[in-house]
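Excluded from the complex is one protein chain; the other protein chains are retained at their positions.
Chain IDs A, B and C follow the sequence of writing; residue 1 opens each chain.
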Amino acid sequence: MSATAKGRALMSEEAAQYRVPKEYNQAVVLQSQLVRKYFEDVAAAAAKGKKIAYGLVEANPIEILRLFDIPVVYPEVFSLQISYKGGALPLMLAAENEGYSTDCCSYVKSGVAAIPPIGTGQTPLGYVPKPDIAVLTYSGCQIYIHWWEQYHYWTGAKIFTIDIPYVRDYERDHYVPRHDVRYVADQLMNVISQLEQLTGIRYSEEKLREILTYTADAWDHWRMALEMGKRVPTPLDGYFEAIYYMSLITLTRGDKTTADYYRFLVDELQRRAEAGIGPTPEEQFRLVFEGVPNYPYYKDWWSLFKRWNARGVAGTYPKVAGVVDYFRFNPDKPIETIAEYMIHAYCNWNMLMRADLLKYYVDAYKADGVVIHSIKSCRSFSMGQGDFKEYFVGMNIPTLMIESDHVDPRYYSEAQMRNRIDAFFESLALRKGLK
Amino acid sequence: MTLLEDAASREPLELFREVTEDSYVDFSWQRRWKEETGGRLLGYFPVYFPEPIAHSLGFLPVNILGASGYIELEKATAHTQSFVCSISRSTFELAATGHLDHFDALAFTNICDVARNLSGIIKRNKPDKTVVYLHMPINNAVAPAKDYLYAEYGRLIEKLEPISGRKLDMEALRRSIALYNEKWELQHRMEQLRIERPWLLPYDEYYYALRAGQLLPVELYVEKMRSFLSEVEKRDRKQQDKIRVLVLGDFCEQPALPLMRAMEDAAYLVYDEAIIGPRWIGRVNEAEEDPLMALVKAYTDNLRPLTTRYHPLIDKQQHIAELVKDLRIDAVLFLVPKFCEPALYDFVIRKLALDRMHVPYVKLEYEESESTFENARMTLETLAESIIFG
Amino acid sequence: MITAGIDVGARYVKAAILEDGKRVLVTLVDRSGYDPLGAARKAFESALSEAGLSRSDVSYVVSTGFGRHRVDFRDANATDITAAAAGARFFYPNTRTVVDVGAGNTRTSKLDENGKVVQFRVTDKCAAGGGGFLERIAYYGGIDLSQLEELALKSQKPVMISTVCSVLAETEVINLVTKNIPMEDIMMGAVMSVAGRVVAPIKQVGLTPEVTLVGGMNMNAAFPLALERFLKVHVNSSRDLVFANAVGAAYLGYRRLQKRAVIAQ
Partner (left out) sequence: MMGEEGYVIGVDSGSTYTKGVVMQLDGRIVATDITMTGIRILESANRLYHALLEKAGLSESDIAYVVGTGYGRYQITFGHVQVTEISAHGLAAHYLFPRTHTVLDMGGQDTKAIRINDKGEVIDFAMNDKCAAGTGRFIEAAARALGLDLRQASEIALNARRPVKITSTCTVFAETEVLEHLAAGERLEDILYGAYLGIATRSVGLLRRVGVEPEVTFQGGVSLNKGMVKAVEETLHMKVNTSPLTMYGGAIGAALYGIKRLTGKEEIVMPTADRAPREVESA
């Protein structure tokens, strides 16, 4: 094509394929090494006959389970990793042959179909053991309950229940009644005594405090890394890269290696900022992202934004592992701080608080607009996102709504996705006077 | 003549039908009740709610169950996605178009993520409406659950007292519990009648009588239900050679009555989960010293499974085996609302048990706004054919 | 002894006439249009004239399909699944699994050794509309259904198209068209996406050979092949099986008359 009108210079293939130079991109390499080691350790423990626990990302009970030396498998994480490596479709079909509907969450379908009796446990990530116990931390997603029930009836796994009330008072933001924290704390003590009987290990508050000290340190540096998105230009993509960096705060939180990792991450982002390096050649658009990403086509989907030199500055999905902007761990009151951590998972916040958090991100991170990625599988995230759009249109904040699924590849159509993303940036360019 | 005088003179079934159809969109009956009696209106969505608490504070607790296809989903299309159940979308449409404005408070509970988020977006669009979201405990096997729910009901009472203009009185609550126990008892009696002699009471009549129980003042309803049931029990109708079917899945979104009629041509639907909320807890122990704790225990200690409420001590597969045996069931129909994820997961758990017991079953999806039922009729006929002419 | 079967489907009416339950005299197709009863009557009359028979020669008429209740000249009616089972067994006596991909829903059933339906499944709403989907793909591809069949059979590397529902599959075909993928690979991909949506209900009734496909999808030879790729088992398919429901209904009528004759002795 001959004449490239000035408008088209806003889009560039070079930007779409851009990779951060190696010396500024070690954190993601280190992260995938540590994740691979985590999977190897879990498989080894299972081979030695240790009891395996299944855990959930929201209200992740990892500190308690570390106390009793119980390895934890997170079906949400192995499902998204299988999908990221292109292995989700056979699991969808296998689950649907067993009677699961197309409307069931694709996390649940791949999580159940990957292990016996439906699957074999062999996955692109290596062997994934089935659960002996399943710790149900019902926070932010009702389908967690139904998912854990599936494991109970398919594999006989024993369910340990921790019911975490929703942050639900529409008259007072962030209000958590006293009886909520006491209810969660009482249940934590109940689960602790059950785990004492199961493993024969005595509960030691001193050891829990030590674990929580590492957790708090990793947590604070995870927050420092994410808050670098406030800088103009931002050294990191507060959505697409943050989702890579999010793995360890979930899988291995509570030990020195993880705390050191997030210190290393903050240094690397610091070095990037000083060298003017970022996830794209230049920073033309700054965006806040709401919603779960598309894992099966992650890199292609990301390049639809990179093509416009657009960078995510903040995202709500990484806060599923805990709203790190709002909550801080206090190792001195271990049980209570874990209870409060479990309450402040992103989807456990009500819709008004979620809308306010997004508005805070737009202001504090100086964003040009919001991208809402609605996914068919997850009604906990997606139901009512249309209302968010109305809310932001009312405040004259440009908002794009796009749709696919987070694990099931059958819901991603690139032509439609690209059509909407290009149109959004065309109107955003006009608005920013970049014509 | 006042509304209540007119209602008192009316034939029970005629009143039940009128107030049910009025509750699809307008709730004009409740609006007139509020104007004439000065009482307060509380709308709750869609399954379980502790009605006696609201009643003892002068509220008429009303079960909002979507618009059953009688309203166009225009604002709902803007604010929600299409992969969400229709009852939540039509309930949003009712709120957004002002059909719920005369309700003094709206209450929601944690039955699924869709209903939870619905309460939030209704509050954002109706900022001056009192919206209460109750987190009902799911860890009901442990003692702390009771203290938690007791305090949570306390939070509900704190929100309702300023609207009702008076403090909760324990004796008033005891009287309300007695009244509602009678209502639940009558509804249970009708349920048993459908199980034992389904030919006496067609599905439409059963449905109108059941739904009216959460639309009319309990005093009026109990009186009308007594005379209605005695009339039904005296009916003399012929029993047909139809299979006995257990229906599971319709606990929230309301199946269209013509759909149920089309299926009743082929089988007796002896038990279903429509309007399960009020029938579910059975009885509140009136002998309990503290009536509020009695209400709490009626919830936490109820071991009857319900898809929208988890309980660690319940074995759903054992329960369906007992249900099939006790109700002499020939086949099970999983009637699942489109996009209703909780129902779809319980389907897998229960079908595994039915496979082991070699009990025939079939799954059908429906939407409240459906207007064609040929597929449903044909499916039930085939089920019946394969059993009767086997 | 002459019996007739009228299958009043959502899109097409099919009529079949059977002699002594063995020989199929004639089978006929007509569009249901917006007067299904009129179309049923017309199909029956033209079947009679084609077979050189008059109305009085027919001892028993069984209706089936969507509009079975509205066929006022019937002796009895049978549901699609019962008629499909009888029709499948008429052409392939060892059938134990029947697959009926209709214009609306798709139904699968499992038969015992003497052909009785022991279990059946109806697909989810989202999996419906297989037939209509292929018609639209052909129409907008600027070809007719037989060309679609030809192209699909030629495909070496069929492309993966969504098996969730036909609306998503159509979105995907539009997507693939923008990527210049060979036409035959898109067409076979489309046929496989319809087959893919039928696998779950087949597995749920238990895959017991022989598997027989009944209904309109027999017109497309690529469809049974696509199904065989998923099931890894032979699928009986032939042009006759397009009329399995109508022939099955006529056969049920014949068996009914035989029973009456036995009772009469």
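Here are some notes:
The criterion applied here is as follows: a contact is a pair of C-beta atoms (placed from the backbone, for glycine too) under 8 Å apart; a residue touches a chain by one contact, two chains touch by 3 or more.
Because the structure is predicted, anything quoted here is derived from the model rather than measured.
One chain is not depicted; across the entire complex it touches A, B, C.
Looking at B:Leu73, B:Leu173, B:Leu229 or B:Ile243, the residue that reaches the missing chain in the full complex is B:Leu73.
Among B:Thr2, B:Ser28, B:Ser82 or B:Gln318, only B:Ser82 touches the chain that is left out of the view. Residues 1-5, 7-8, 374, 376, 386, 389-390, 393, 398-399, 401, 403, 411, 415-416, 419-420, 422-424, 426-427, 430 of chain A touch the missing chain (whole complex, contact as defined above). Panel shows chain C; residues 8, 10-11, 31-34, 36, 66-67, 70, 103-105, 125-126, 128-129, 132-133, 135-136, 140-142, 165-168, 170-171, 174-175, 177-178, 180, 183, 186 of it touch the chain omitted from the view.
Residues 69, 72-78, 81-83, 367, 369-372, 374-375 are the ones on chain B that touch the missing chain.
Quick note on the criterion: only the chains that are shown with their structure count from here on.
Measuring from the averaged C-alpha position of chain A to that of chain B gives a distance of 36 Å. Annotation: 47 Å between the Cα-based centres of chain A and chain C. Averaging Cα coordinates per chain places chain B and chain C 40 Å apart.
In chain C, the positions touching at least two other chains are 124. Taken residue by residue, chain A touches two or more other chains at 99, 101, 103, whereas all remaining positions touch fewer. Considering their complex, residues 77-81, 83-84, 88, 110-114, 116-121, 123-125, 131, 133-135, 137-139, 141-142, 144-145, 147-148, 151-152, 155, 310, 312, 316-317, 336, 338-342, 344-349, 351-352 of chain B touch chain A. Only residues 89, 93, 96-97, 99, 101-103, 408, 410-411, 413-416 of chain A touch chain C when the two sit together in their complex.
Residues of chain C that touch chain A in their complex: 124, 126-127, 160, 162-165, 168, 171-172, 174-175, 178, 196, 199-200, 203-204.
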